[in-house]
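The structure under discussion appears below in the form of structure tokens.
The complex appears here without one of its protein chains, the remainder shown in place.
Letters A and B mark the chains in the order given here, with residues in each chain numbered from 1 onward.
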Amino acid sequence: MSIFEGLRFKTISSPIHRIDPRAKFIYVCVLFAIAVLFSQLIPLLILFFSQMPLIIIAKLKREWLRLMRGSMFFAAIIFIANMVSLYFYGGTQSLAAVVEHSLAMTTRFLILVESFSIFFATTSPDMLSLSLEQIGVPYEFCFAFTTAIRFVPVLAEEAQTIMDAQKARGLELERGNFIKRVKNYIPILIPLIVSAIRRSMELAEAMESRAWGASKKRTSLYSLKMKTKDYIFIVASIIVLLVSIYVRFFISIPSVTELMHLG
Amino acid sequence: MAVIEARNLTYSYPFADKPAIEDINLAIERGEFVLLTGPSGCGKTTLCRCFNGLIPHFYGGKLEGEVWVAGLKTDEHPIHELAKHVGLVFQNPENQLFALTVEKDVAFGLENLGLPRDEIRRRVDWALKVTGIYDLKDRAPFELSGGQQQRVAIASILAMQPEIMVLDEPTSFLDPLSARSILETIYQLNRELGITIILIEHRLDLAARYADRIIVMDRGHIILDGEPRKIFLDDRIKLVGVGLPKVVRLYLALRDDNVNLKRVPLSPEEASRLIAEVLNSDRS
Partner (left out) sequence: MRRCSTLIEAENVYFIYPNGVEALKGVSLRINDGEFVAIMGQNGAGKTTLVKHFVGLLKPTKGRVLVDGVDTRTVSVAQLARKVGFVFQNPDHQLFSETVEDEIAFALRNFGFDEKTVRERVDWALNLLDLTQYRKTSPFMLSGGERKRVALASVLAWDPKILILDEPTIGQDAYQKERLRHFIIQMNQQGKTVIIVTHDIEFVAECEPRVILMVNGRIIADGDAREVLTDTVAIKEASLVLPEITQVFMGLNDLGFSWKVLGVYEAKCLILERLRGVRI
């Protein structure tokens, strides 16, 4: 599941982590817009690599590499699908042009993955839930969201323990035909469900004991305030978008194939 | 007036055919450190749930008699109101932490109470410092060790500044050193801040030395209630599944052979001192 590693938030501190989630969200939208705006390889590659400084500042190099490796399977499918469709149904294009276009589409996909990753890996779910709260989503929903994220690793570990416990009693998950294999999972699912129910009861007790629902006007330890740097970040993102639109419509961009011919 | 008082308290869980606790009469004074013990299934956890209103508000069932906590009758006040006076710390640290950072967790109760932000900040920092986990405030709870998680749970209760803290086997998942240091912290809260402590604990060897009073339960009843040294000398304690600390057993074994230590030791250090006294007086 290396692809999810790159999307999982890590508690580290960097200037990117400290940017307001809303500002980051606008930035990601801008990236999406530009990626969709262009369909040529060169601007898309520039866009792809222009994220590198951000990734380095956010200390995400390792996660980025893992994410790219994890995305390779989907990237390959996109590349091949584009190749096949353009080559057979794309008309009179040269092979080089087909390859270039397919690469461009693949790069576009990678940009989408990359920007998602920058957003999720640098925005703590706490902050995300807080920004949801501040735009008016009910607190119960936001609480459920963060609690779910909090318990994902716990449940994953528990599932592993249960699997080990049953394997130690001779359960072989991979044995038998399809129906038998599905049945093999019952001894794992039942303890997992029972334990999740027990856990949720305990959680509810703990919440009640800490005055859940005491006040209609719940306060929060943190509040998100857009600071100057967040506004600068938003303004910069929008300028980049405007420049991109200008470039897209008023400047002609050569393709790699053309450049090679000129050379 | 007692800070906790139970009068003729009997409680049955929904669908249960017999009461989990029966005819409990109990008064706990402000500032006491009470150790509540007894074999598994004796009703000690049930009794604690009565102290902050989880029983009857959360569990339902049938409650007879009265429980008064900090001057409030528990069945007439909602849990969140009682929570300002009584904090509960549970056995499994994992299932009482919800947030993704330590400080957010400690703030949870205060946020629920709707306190102003700077007040929350002040109290969170204070609670983190008192429990010695200020350095961990930005960490995720699931990355911490069991002992650290239990400290977070204690801090999050402490931040609500309750007069009474009830801890349900807080050390049972911890290794001995962490268990010891958690108990030290609890003791410190009792001595320095005057918080009334009710500690459920099987490991009397670790906990007895801190207690002003031990209550022993068996099959839903309180069977012994008093000063630790007295309780340990009562023969009835041997009949229920309560493990006497080894130093107490050594005291009793020596007594059987007519060697009388001056008093019942509650810790190894005390036992060494008392034994040395006997040996030295014998020599002189």
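In this text, a residue touches a chain if its C-beta (ideal position, glycine included) is under 8 Å from a C-beta of that chain, and two chains touch if they have at least 3 such contacts.
Values in this document were obtained by computation on a predicted structure and should not be read as measured data.
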Query raised in the report: Which of B:His77, B:Arg117, B:Arg139 or B:Arg249 touches the chain that is not shown?
Result: B:Arg249
Requested in this report: Please pick, from B:Ala2, B:Ala27 or B:Val278, the residue that touches the omitted chain in the full complex.
Outcome: B:Val278
Report task. Return the single residue from A:Cys29, A:Ile162, A:Leu224 or A:Val240 that touches the missing chain. Result -> A:Ile162
Report summary line: Note that chain A touches the absent chain at residues 158, 161-162, 164-172, 186-187, 190-191, 194-195, 198
Report summary line: Where chain B meets the chain that is not shown, the residues are 38-41, 91, 145-146, 169, 172-178, 180, 202, 205, 240-243, 245-247, 249-250, 253-254, 257, 259, 268-269, 271-273, 275-276, 278-279, 282
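Everything below uses one rule, namely that only the chains that are shown with their structure count from here on.
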Report task. Determine the centre-to-centre distance between chain A and chain B, using the mean Cα coordinates as centres, and give it in whole Å. Result -> 44
Requested in this report: Give every residue of chain B touching chain A within the complex, in rising order.
Outcome: 52, 54, 57-58, 79-81, 83-84, 87-88, 90, 92, 94-101, 103-104, 107-117, 120-121, 124, 138-143, 156-157, 160
Query raised in the report: Quick one: in the complex, what on chain A touches chain B?
Result: 11, 13, 124-126, 143, 146-147, 149-150, 153-154, 199, 202-223
